[in-house]
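Here the complex is missing a single protein chain, while all its other protein chains stay put.
In order of appearance the chains are A and B, and numbering begins at 1 in each one.
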Amino acid sequence: MMVLGRYKCLFWVIIFAIRFSEIQAQPNLDTVRIDSLHQTFDKENTAQPEPMFGAEYERILDKADRAFKIGLYKQAGKYYKEAAKINPNSIYIQYRLKEIENRKSNLRNFFFYFDFEKPDILIKSITYLVIYFIASMLLILLVILIHRNQMDSVEKRKQVLREKYQSLLVDFLFSTDNASKVPSDIKKIASSLFNRRILIDQMIDLSINLSGETKDKLRNLFFALKLERDSIRKVYNRKWHVKVKGFHELAFMDIVEANDQIIRCLQSKNDIIRMEAQLAMVRLGHGDSFGFLDHLSKPFTLWEQLTVYETIMFHNLPIPHFDRWLYSKNKTVVQFALRMIEIFKQREAYPNLFWMLVNDDNEIRNLTIRTIGNLKIKDALPHLKRLYKNETYQNCLAIVQAIAKMPDEKILHFLTLVIDKEEDVQLQIEAAMAINNMGEIGRTALQKLLNSDYKNYQIIIKHVLDKRIA
Amino acid sequence: MKILICEDDLMTLKALEHKLKNDGYETITVHDGKQAIEMLNTQKGIDLLLTDLHMPLISGLELISHVRNEMKSHMPIVMLTRVGLEDTVLHAFELGADDYITKPFSPEELSLRIKRLLLKSRN
Partner (left out) sequence: MDFVFELIQFLVNHFIFILTGILFTVYVMLAIVSAIALRWYIRKNSYVDYNSIILAPLTPSISVIAPAYNEEKSIVDNIRALLSLYYNNFEVIVVNDGSKDGTFAKILEAYDLEKVNYYFDYRIPCQRIRGVYKSKNRSFKRLTVIDKANGGKSDALNAGINISKNDLICSIDVDSIMESDALLKLVKPFMEQTDSKIIGTGGVIRIANSCDIESGQISRIKLPDRFLPRVQVLEYTRAFLMARMAWGKMNGLLIISGALGMFDKEIVIKCGGYSIETVGEDMELVVRMRKYMSEKKEKYKVVYIPDPLVWTEVPSTLKILGRQRNRWTRGTIETLVKHKSLLFNPKYGVLGMLSYPFWMIFEWLAPIIEFIGLVYFGLLAIFGQPNWSFFFLLLAFVYTFAISMSTWAILFEEMTFHKYKQKREIFKLVLTGILEPIFFHPLTVYWSVRGNIDYMRGVRSWGKMDREGFKNHSKKPKK
């Protein structure tokens, strides 16, 4: 928005400048000087005193002078000729007319050939812009073609190398001979920067998909070729996206160097770098690697949460007790803790979960209810029942869905009440599904409802009983 | 013994092919489900199917369903999948897969599982 504002002002300034040059304004100092100029001119060049030719003459001369000044030569010529009719002896006018003739024959002034009846400056700027547009267009075309050529050849080369390296790597990794020495051809590749980059990319690709002995072999090869230096160099690069790539490479190869740089990046002003540095710390698993969650004031986005989760899984890191962060002031950290508790089935956290059920924030309560449901914590059933009547619609839905995951006959009555009292179809359907999960007792209850003509029961039960609906 | 390997990631495909060839199996490699079905229709004597679950065009699930339902074949099927896709894995088992292995995977472990499955199917 700021960008627009600045340029808009500039544009208006230009408009004003053009306008000023065209304005039929009050005589200003310049024109006064010209007036006096032509009078003194004539005075100097003639013996007789200047006769007065009237206001009309002055006015025409005025117009002519102004037109001449801004470059409207044809118009100026016209006015001068008119004035000459009134004062045929004016040397000033003849002088001016001669000048106009000169300029006419001056081939360089092409603007004179075409009478644009517009300020000189406007015509000039438009013409220059046209030339600029054409020139820039040709230049861009050149750039595009060169770029395309370059990209094509580089891409071809890369493709050839990629396939070659893939074969080499796979051959090496699965070779049956126990030679632990590095084949010489792979060594040769690692000597050129361009080749090395492609090799590293292929090795990283492989390392994502492989584990076990083969991965160790890969890793040893990586170190034997001293490729970790490239990754570390990336981490020290000034461009942020290169830095992040470096972090990732270090992670895939389980390299623990470059700690000081990572620690420095923890303080970076760039959000992305800071998050990546934090992730790198998590991966390194030094001491309390999740400690950053304690101090995190910025929102911990879902994407970042997922990356942390993936890091834990990929590197088989020790899993902390996530209920530690349930009382964080940062809402997103609490949400993260809840999700992790659910995924890692940390049922021992349930006393704390009960506190979360009465948290002020709707979304946190929602997530807690879902977690309780997915962990099948039956102890929570009476609490959920109690909370139902004061909850938001979304959370009521979540409660019923959670109950559906841990069906218990004690709650049957509550569920039938839901079907009966609630207007919203979704709630009714979820409640019926929960009853359906209760085994024999549930099915009998549903049959009873099915046979009744009351309200919309029949359609609901039919929907619920249809196993084909996911 | 012939194994059909179906995987859209070239690198992984190469690694799998190499490993299984080293183990002494004959391998046929394809990039997607459609090619896999073509191979299944034209080639005889495929003993085991190793397939990725997520592929363009025809998904791994459809492939498994095709083998079990349309072809009515009992060949052992091993799935490759990324970690975390629990419900897809369960789904695949429902459709008739025999085993699964998650990425990142250990080629040695995969080799052992395939050996076991082939032994079982022969008996």
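The rule is short, and it goes like this: a contact is a pair of C-beta atoms (placed from the backbone, for glycine too) under 8 Å apart; a residue touches a chain by one contact, two chains touch by 3 or more.
Since the model is a prediction, treat every value here as computed from it, not as a measurement.
Per the touch definition above, the residue from A:V154, A:L306 or A:I319 contacting the chain not shown is A:L306.
Of the listed positions B:K2, B:R82 or B:K115, the one in contact with the omitted chain in the full complex is B:R82. Across A:V154, A:V256 or A:I272, the single residue that touches the chain missing here is A:I272. Although one chain is hidden here, its contacts on subunit A can still be listed: residues 1, 3-4, 7-8, 11, 15, 19, 22-26, 114-118, 123, 126-127, 129-130, 133-134, 136-137, 140-141, 143-145, 147-149, 151-152, 208, 239-241, 244-245, 248, 272, 298-299, 301-303, 305-307, 309-310, 313, 339, 342-343, 425-426, 429, 456, 459-460, 462-463, 465-466, 468-470.
Interface residues of subunit B facing the missing partner chain: 34-35, 38-39, 42, 54-59, 61-62, 64-65, 69, 82-88, 91, 94-95.
The definition used in the following text is that only the chains that are shown with their structure count from here on.
Rounded to a whole number, the gap between the C-alpha centres of subunit A and subunit B is 39 angstrom.
Residues of subunit B that touch subunit A in their complex: 9-12, 14-15, 18-19, 22, 83-84, 103-109. Contact residues of subunit A toward subunit B in the complex are 166-167, 170-171, 173-174, 176, 202, 205-215, 313-314.
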